[in-house]
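All protein chains but one are shown in place.
Let's turn to chain A:
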């Protein structure tokens, strides 16, 4: 009796096990078949989940393409501004009113046409919602007929054009509480399904007004970098984003795409001497970094190429400003770095003398300061440690300390901080360097101030023409005698731009990638419409 029981038990077990394995085999066969024939769907693991859903009025689409919605303007692959829903835009001479003409053939996926009322509704909602999109400069939005919109600004703002590029238009008639989980738009793709914490499935929008995307269906898997890499190794995704540490690994059938970015990392120095405190009582300023010689010497001495090679495994570029490679970047800001002798000379001239333990001193002040970094970020940690070690031979002692952002917020006005920025909007440069932003959020924590730079940036903001604005942005960086770059006041030591790394199926063509902003992942979807099989 016992034996029979045992045998039947084993048989049952066998059935269960083989039963479990059956579907897996089938799945594999299907995948194999699909890759041989024409496969029209795509599985991507390229980013983390947008926490707030897919509502452009609360920030969706700031990085990368909003996918479901279309925008008024967009950038082409060379970062030039071209029309999307708009057919034309005009800025008044005083820079205060922007008149935008719309296409007449745009329809939402529910069949309703996109009109100027929708545009008005989108911008007003986004402004009043107080979201991460800063639209407070918009005074009013007016509608003339169905296809003309006029924006009136409180003050001239050339960077307002960025809002027209990034803000996806939502349908007024179908925008409500559940919109972020079930978006309707007029963009190249339409929403199918979102399993929170797992995946997003989208489909091609058959009624899209411009060239149709190549792929019928795209699935985004929300995985961490490690998990994405594991899936890529298993051949389960067509594309995965990976950290630099994995870049030396070969995955059969996939290639490594290293995309240039302005996703920069740099050290912000307290620019003023110590003594003051913020309203909350946090100390401001640092006597060591307030000395321009120290800041400049660090900028000259740091070997940015070595940091790129050593910390980023070669997947990055040296950074000289926060806007490297963008249309408003001034190439004259590139300095010759890794030059210890020149740096030492500069310090000597400024009166810094080597003390006993090899640390420089000046009037009893030791050349020593603390560099804070976000403890949870390995790249920043590595950069901070390597950077501090690089400065040791120079005689500047940098004490590295990893903290949480909550702790950093209390100390960031009086200590150097390793920050990361990078945006396709020149307004970011204004935020980082304008004296108006001293001590505001994470902008200009060093209390940098240069009235000439401020003046240039104000001129850039009030310019009515983009190329004119760009000229002023460039002058703010370096005008031949002063500026916010390392050649001028050097309130920052920019270190590197971190390339974004993706493992991509050998057959997949992801087009020409533009210079990516801060944030690994979504920016790659910017030109998703152009992707195809080779």
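Please note the rule applied: a residue touches a chain if its C-beta (ideal position, glycine included) is under 8 Å from a C-beta of that chain, and two chains touch if they have at least 3 such contacts; residues count from 1.
In the analysis below, contacts and distances are computed from a predicted model.
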Original post:
UniProt name of the unshown chain, from "Protein phosphatase CheZ", "ABC transporter permease", "Carbamoyltransferase" or "Spermidine/putrescine import ATP-binding protein PotA"?
Top reply: "ABC transporter permease"
Original post:
Quick one: which of A:60, A:215 or A:229 touches the chain that's been left out?
Top reply: A:229
Subject >> Given A:80, A:152, A:198 or A:249, the one touching the chain that is not displayed >> reply: A:249
Subject >> Option touching the unshown chain, where A:216, A:309, A:465 or A:509 are the choices >> reply: A:309
Subject >> Of A:95, A:156, A:171 or A:402, the residue in touch with the unshown chain >> reply: A:402
Subject >> Of A:76, A:195 or A:389, the one touching the omitted chain in the full complex >> reply: A:389
**OP:** Could I get the residues of chain A that touch the absent chain, sorted low to high?
**Re:** 226, 229-230, 243, 245-246, 248-249, 306-307, 309-311, 375-376, 378, 381-382, 384-386, 389, 392, 400-403
